[in-house]
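Only a part of the assembly is drawn; its chains keep their places, and the rest are absent.
Chain nomenclature is as follows: A, B, C and D, assigned in order of appearance, with residue numbering initiated at 1 for each chain independently.
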Amino acid sequence: MTSNTMLRWGLYAVLVLFALFYLMPLFVMLTTSLKSLEEIRTGSLLSLPRELTFAPWAEAWSSACAGTQCQGLRPFFWNSVLMAVPAVAISTVVGALNGYVFAQWRFRGANLFFAAILFGCFIPFQVVLLPMAQMLGLMGIAGTIPGLIFVHVIYGIGFTTLFFRNYYVTIPLELVRAAKVDGAGFFRIFFAIFLPLSLPIITVSVIWQFTQIWNDFLFGVSFSGPGSQPVTVALNNIVNSTTGVKAYNVDMAAAIIAAAPTLLVYVIAGKYFIRGLTAGSVKG
Amino acid sequence: MEWLERNVPKLVLAPSFVAILVFVYGFIAWTAWISLTRSRLMPRYEFEGIGQYERLFAAPRWDVAMHNLFVFGGLFIVISMVIGLMLAIFLDQRIRAEGVLRTVYLYPMALSLIVTGTAWKWILNPGLGIQATVRGWGFENFTFDWLIRPEMAIYTIVLAAVWQASGFVMALFLAGLRSVDTEIIRAAQVDGIPTHRIYSAIIIPTMAPIFLSAFIVLAHLAIKAFDLVIALTNGGPGYATDLPATYMYAMAFSRGDLGQAAASAMVMMMVIFAIVVPYLYSELRPRRDQ
Amino acid sequence: EPQAEVLHWWTSGGEARSVAVLQEQFAAEGGTWTDMPVAGGGGDAAMTALRARVLSGNAPTAVQLKGPAIQEWYEETGLADIGAVAEENGWEAVLPARIAEHMQCEGHWCAAPVNVHRVNWIWGNKQILDEHGIAMPTTWEEFNAAAEALKAAGVTPLAHGGQNWQDATVFETVVLGLGGPEFYQQALVDLDPEALTSDTMKQVFDQMRVIRGYVDDNFSGRDWNLATAMVMNGEAAFQIMGDWAKGEFLAAGKQPGVDFVCAETPGGGFLYNVDSFAFFNVDGDDRQQGQALLARLIMGEDFQKTFNLNKGSIPARTDVPLDEFDDCARQSAEAMKAGAEDGSLLPSYAHGMALRGGPAGAITDVVTAHFNSDMTSDEAVEQLANAVASAM
Amino acid sequence: MPILEIDHLQKAYGETHILHDINISMEPGDFLVLVGPSGCGKSTLLNCIAGLEPITGGTIRIGGGDVTGVSPKDRDIAMVFQSYALYPTMSVARNITFGMQVRGVDKATQAAKLAEVARQLQIEPLLARKPGQLSGGQRQRVAMGRALVRDPKLFLFDEPLSNLDAKLRVSMRTEIKKLHQDLNASIVYVTHDQIEAMTLATKIVVMKGGVIQQIGTPAEIYNRPANMFVADFMGSPAMNLIPAQVRSEGGQTRIEIAREGAAPLVITDPVARELPSQIVLGVRPEDIHEATGSAHLPRLAQGAGGDVMIEIVEPAGADTFAVTHLGGKPVTARLRAESAVRARALFPLAFDLSKVSYFSPESGERLN
């Protein structure tokens, strides 16, 4: 028993150590964002702030300059939401349907096609930048939010398909068979049988896609026009100053603000993670 | 009608099929063509030959980038998998604060390295970060200066990348662990199998598809590691931490040397192909058997 | 009604305020300004965006472009002709010839300059220098001697940030300082292979190796402003950096001549980094009017003054009164004038004024590799020649 | 017109051939029971009929129409799976009504049917639970319920009662029988329970290794097994298969059975038969009787020491089983519980030759 308790303490020790490791950068960012510029310039970067100041946060949110607009991150936030939400939704739905087909409705060549989709996950985005720009121009959605949504959906499908397919292959074959005999068709089986089982994997897919899309900079900077720039581009504009003075506290505050939605998604979705997990995976 | 119904699955896949065909393979073909031209600032389509590839293989910086890709990719994937799996298994032991810990492990994936890059730079900088802090505690000989040593700097990239991705891998594995049929675990317990063997011999093998997901996610991150390098070292010291992705970006967008960038992209993709395809083949070939 | 969509990478702090001035003036003249800021990587990100815009058939009306990149873009896609505005406002007369050259594409005006940064500055902490009785060095030998003394006294002689462009900045000042203007022109502008492999070039690399010894251990990846802070805080004595560093000092409340000193780098000369706007071919009267209006405003005396007061640089126009500018700026303006006459007014290679992207990058690769390893000067020179040859 | 017609059906998984040349024809209202040893392909055959497994050869016709290639949902079948296959996220009630809902049956009918089926299956208190909260037998009944609410052309049942206790099994059997009779339903039913097979079937199909051994009514299968496999497989305890030698003797058949440590037993079949000299004699345990005074049964042993040595006696409720050795094989007789038989003692036994089967020892085929 005692060796068991020891083991458990060891377990907790390891877990906590890792937690500290994971928290380190966030700690640095938070403390820095709460210091005055003066303190940053003179003090140690890793120490706790001597005097708390929330001014950098206010500035980052509503008055920091990104170009000639000095409205902070606020206006760009909305752009990101308009872009990320539909893109995440569409790519998750498409991925779920694709994964469902690959896992349960195999046909000749399906595996090859699946491999082709997977390989598509690896295409470096820098490669697609220029031809994509041309395509978007042809399609007339260059520099718009729909254009960005389109791009993110295209390059998100690979991952969402992968996630769903790998999840769905673990669902017993008999279940689909029973539903087929019950008279349910392709979509019926999907919505009535698979979707209710999918909560955990939807969570994974949404987390992944939302993170990728919200955090994306390359597509955002290349395919947005004035007025459709996502928050990452704005953040970059605030933080990056080639020859200007750097306000690290504002930079850090802005960074945390820009990352807040993804952090929030992780915290909230993490909760559904457990719920989904405990509800699902019962064998019938 | 009959036909329509029989082909619903294929019809569902059709849009994705077209999209992948055009926007992945079409673009790869485009890149292949560009790599055979003398495109500089903007694409040009006159055929030139394989000169770009000759230049590429002559460039010492490209050698470094490829070498780094293997070092970085290998270490990153292996370490992230190991840590992710370990944390998942540990968290699976009915841990009290599981919810909190899981969120803590997971959150780095939420943050782009554009966001955390500066913090990392400070932490890893010997004069500002860990080394300075630990020395400040009185351990004068403590050294942690990988960031500034050209031969070690690539490992700091590994460190930050592991920091970012291992939590997500943990989540994938945790989901996998929890979806294994409890009856089977019970059977193993009754069989008197010790816990570690239950994991190693029964649960983990049933999670093969999860490993596929994790591998793909990690390999994707490794190959595309771009933000990471830009934020942390910007390829430095010198170009010691250059990766093919940063090389390509530099060529395409800072140097105005599109042809060269395309050639490097093609080589990169061939390397990916060589690594990923056998893996995919072995994973996808066996028919489902549960 | 004039329309302008402006792609630029002046996004934060003083820079952004400076552009805002232009926007206000533009609006005051009845124009509509659409801002398209893209920061990062010294304009790399903006260039990426620009390419995507051009390929999707939607080029911005004005783009922050500089140096030979203007000509390069002209060759790829053509640029608008703003000769009419230039003529009308007599640009020819008020711009140094060397700078005017950059603004012309095959003989016609296609870009307008905003400011002139001097790159080859050396900044010093006055207190430290006084303490050790050191004067600002005027030759590299003096610099080395001063550095040795400081090092012996436990002060880091040179604050440096180990980023490629910072390595390149130091390198070009050494080239200019050791080789003189003519050599600089041959080596870094004309890319004369003989100059690149010459003994002088070897000496330059030797000096780089020496400088490497004056830099503290933790320089890798450090931002330039953190290096500036080291000088400010007395952790280091010198920094070699363009005149934007002055902004950092001033922002921290330091006084030129009291807390810090500015001086040209050993060997003198003037390496310029000129920001400018180029104009793409666009359709529509309103946008073409916008281009004309923008060009006129940029070169307007008024704007040149306000902008450069904000930014720490000096006006590109030589006829702007400098009363309100600080000493360092005035010193810079004089040097520019002198340089324009004696040929020591030279484009900065490290900041993309001298060369196109390819060769410039290739040189930087070698410089930074040399600086961050134990490569010998002979090897460096050889690699330099090879890299330049293959990047042509 | 047959409701189900299977023609030269073949099924293989890759190189492994599971079903060989299956031919079955089933009239509407037939109750077809598939039996056979574990792994002989019963579930696979059901899956093929349902269209859940692609077939390798042959055709399947349901209600006259060729359904090869038709999707399961258009075959109008209901099926109970051996592994239940309940929808884990749905409650018991929804599991049962899901099929109706898909077919657009109105709410009221759904509720009525659900209530009825729940009563039949005795699962009323469980309707709100999820499958994960049920015992094995309860799950199985829910799986049954899912099929019973339907009114399809064809029911397919794959061992639907295997996890139920005897009482419940009997009552379920009655429900299925009622379903069959009242609705004149056509049913294909897999079971390994012989009583189930015997009492429910109108037709039994005996399979072995993917090959049909015999198709016939329960009585045919039981009384006139087509070969030694069927004889051995159906009936518990199994039919005694005793190697014997045969001689025709003027209108009679003389059968000689070897015996260890004693003279061979000789029995005389009063009917003249054309038999090879070596045969296997098949006789069911209940067709071996105590020989006392039952004059209408020929005595087993003729001559002096005709009684056989009983080796084991197993009383089992209403019956007593007595085991002896004949022709080198153990032979079991089923006697009344009150019989005076004792182990390790001689006892007079008689075969009911009117019910005996003769098989060829080589081919195993029936000879009479």
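Some observations on this one:
To be clear about the criterion, a contact is a pair of C-beta atoms (placed from the backbone, for glycine too) under 8 Å apart; a residue touches a chain by one contact, two chains touch by 3 or more.
This structure is a prediction, so every number in the text was calculated from the model and none was measured.
For the full complex in this file, the chain formula works out to A x1, B x1, C x1, D x2 (one representative per kind shown).
Just so it is clear, only the chains that are shown with their structure count from here on.
Looking at contacts between chains, the pair that accounts for the most C-beta pairs is A-B. Among the other chains, the CA centroid farthest from that of chain A is the one of D.
Averaged Cα coordinates give chain A a centre that lies 38 Å from the centre of chain C. Centre to centre, using the average C-alpha position, chain B and chain D are separated by 59 Å.
Once the centre of each chain is set as its mean CA position, chain A and chain B turn out to be 15 Å apart.
Listed for chain D are residues 71, each touching two or more other chains. Shown for chain A are the residues in touch with two or more other chains, namely 129-130, 132, 172, 185, 218, 236, 239, 280-281, 283. Here chain C touches chain B in the complex through residues 41, 44, 47-48, 51, 54-55, 69, 72-73, 75-77, 162-164, 216-222, 356-358, 360-361, 365, 368-373, 383, 390-391, going by the rule given at the top. Residues of chain A touching chain B in their complex: 11-12, 14-15, 18-19, 21-26, 28-29, 32, 44-46, 94, 97-98, 101, 105, 107, 111, 113-132, 135, 154-155, 157-159, 161-163, 166-167, 169-170, 172-173, 185-187, 200-201, 204, 207-208, 211, 215, 217-218, 232, 235-236, 239, 248, 251-252, 255-256, 258-259, 262-263, 265-267, 270-271, 273-274, 277-278, 280-281, 283. On the chain D side of its complex with chain A, the touching residues are 47, 50-52, 71-73, 77-79, 81, 83-90, 98-99, 102-103, 130-132, 139, 146, 150, 156.
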